[in-house]
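Missing here: one protein chain of the complex. Every other protein chain is in place.
Per-chain numbering from 1; labels A and B assigned in written order.
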């Protein structure tokens, strides 16, 4: 759609400003992370070597190149350090959370899509509303509930269900609860969007052809909602893998998650080079779901036309 | 087929919303507890709210956070809208794939990586960390969210409207402000609101990129939360929840009213 007169300076201005911004503040930082991941820690400012000294010209550049090494990756991938375990446990925790989110989110989204049209916008708003309140606050709210002398234990003790308080806070269970709670809107919204579009006459047709409702659900409704399931699952899985706040506040000392390991490596061990290597590897782990997610996003946008 | 709700549906909704709202509700209730012990109810009191006013650290942090959120979302809205226009309007140009990659990637990028990489950039270029670095970081990651929100509106935008304006003698730049912008304004405003809350909410990226004198509210809350639950934090959280709730409800009531009015007018036109 080349339009006469639209190819002017205005067009290039609109493209260039966000483009340059992202190059400088998204791509360049990431390249720096990659470069530092190939460097070594030194006691200096900045605390890594080699640094590129352009004043030395080509010699400086070759010296810089020869100074780079994959040593940090070896360190991160070494079984005796806990990083590999943290990657694995992050993926497991994220996967289990995603399944739990689907189990919790699907009935809610389904019920919302079947609710009378007049109350659907209200229900939708009620699902989105918690998302607008601070993430930190929502995680914090669970500390008071799940702790040893927290409200849940008090309630269960008072009801006589248990005799001694349950230890939930600072366990993986608390992390699951936290993730499911915080990410629920991200799961419900795409599911609802997919289920809401479903043409109810399809179910009438199925019933007319002799298919009982439960079977119609599995043969008609569920397959047609799969794009929503995929979008919701990826929308929850990807950030859950890199989650830091939830395992830090709700998890225990034995809860290993890679986001937390990276943070600890950076703030406690102060190794910039190792944390950079951890970041690069984390991104590699996420590349596949991110590409899948982008494709779905693109398809939805095109379908939206 | 039944469009109505079965008992199973109603139960799912009730349990789902209970799960979503009870934790927040408890937090709000206990912010009015007279006792310092969070788990023992000792009568109604607003003392923690008064205590907040005297907590200068917290007030400072709140002020810093609001300033960062306001200015970063303002810039992010402008940049994000430009990015959305680029993605939907300008067809192919060199580096388009890289550009759309850079728009989508931050949406799914773990915050720890975004934060770390920006910090390392600021160190590499010797930029003093503080208010400005957090501002730059927030603009960068929130502009992508704005871009996606605005883009989804632009793809459904009838380009014939812009062509009609050009055809009637209105140059492109003016067409954008007279036709396009007024019509995509709701999306731009929700992009702004999204950017604002994301900035208000952010702990990880701010923690990486901040420096002396620029402690944000989430950072302050976080450092106190790690020491345990206190009624003061409950009070802060309640205030934040109240603000957000009021704003969101007002916004949705306003859009609902506009929608109703439009429908009524349409009905009037059909019958009249």
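What we mean here is this: a contact is a pair of C-beta atoms (placed from the backbone, for glycine too) under 8 Å apart; a residue touches a chain by one contact, two chains touch by 3 or more.
One rule holds in what follows: contacts and distances are computed from a predicted model.
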item: Chain left out of the displayed complex - its UniProt protein name, from "Deoxyribose-phosphate aldolase", "Potassium-transporting ATPase KdpC subunit", "Multisubunit sodium/proton antiporter MrpD subunit" or "Spermidine/putrescine import ATP-binding protein PotA"; value: "Spermidine/putrescine import ATP-binding protein PotA"
item: Chain not shown: contacting residue from B:53, B:168 or B:227; value: B:168
item: Full-complex contact with the absent chain, from B:179, B:193 or B:235; value: B:179
item: Chain B residues that touch the omitted chain in the full complex; value: 158, 160-161, 163-172, 179, 182-183, 262, 265-266, 268-270
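By definition in this document, only the chains that are shown with their structure count from here on.
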item: Between chain B and chain A, distance of the C-alpha-averaged centres to the nearest whole Å; value: 17
item: Sites on chain B touched by chain A in the complex; value: 1-6, 8-10, 12-13, 16-17, 19-21, 23-24, 26-27, 30, 38-39, 79-80, 82-83, 85-86, 90-91, 93, 95, 98-99, 102-106, 108-113, 116-118, 120-121, 123-124, 136-137, 139-140, 143, 147, 151-152, 155-156, 159, 166, 171-173, 197, 200-201, 203-204, 218, 221-222, 225-226, 228-229, 233-234, 237, 240-241, 244-245, 248, 252, 256
item: Residues on chain A engaged by chain B in the complex (per definition of touch); value: 1-3, 5-6, 8, 10-11, 14-15, 17-19, 21-23, 25-30, 32-33, 36, 46, 104, 107-108, 110-112, 114-116, 121, 123, 125-130, 132-138, 140-145, 147, 149-151, 154, 181, 184, 188, 200-201, 203-204, 207, 238-239, 241-245, 249, 259, 262-263, 266, 272, 275-276, 279, 282-283, 286, 289-290, 293-294, 297, 301, 304-305
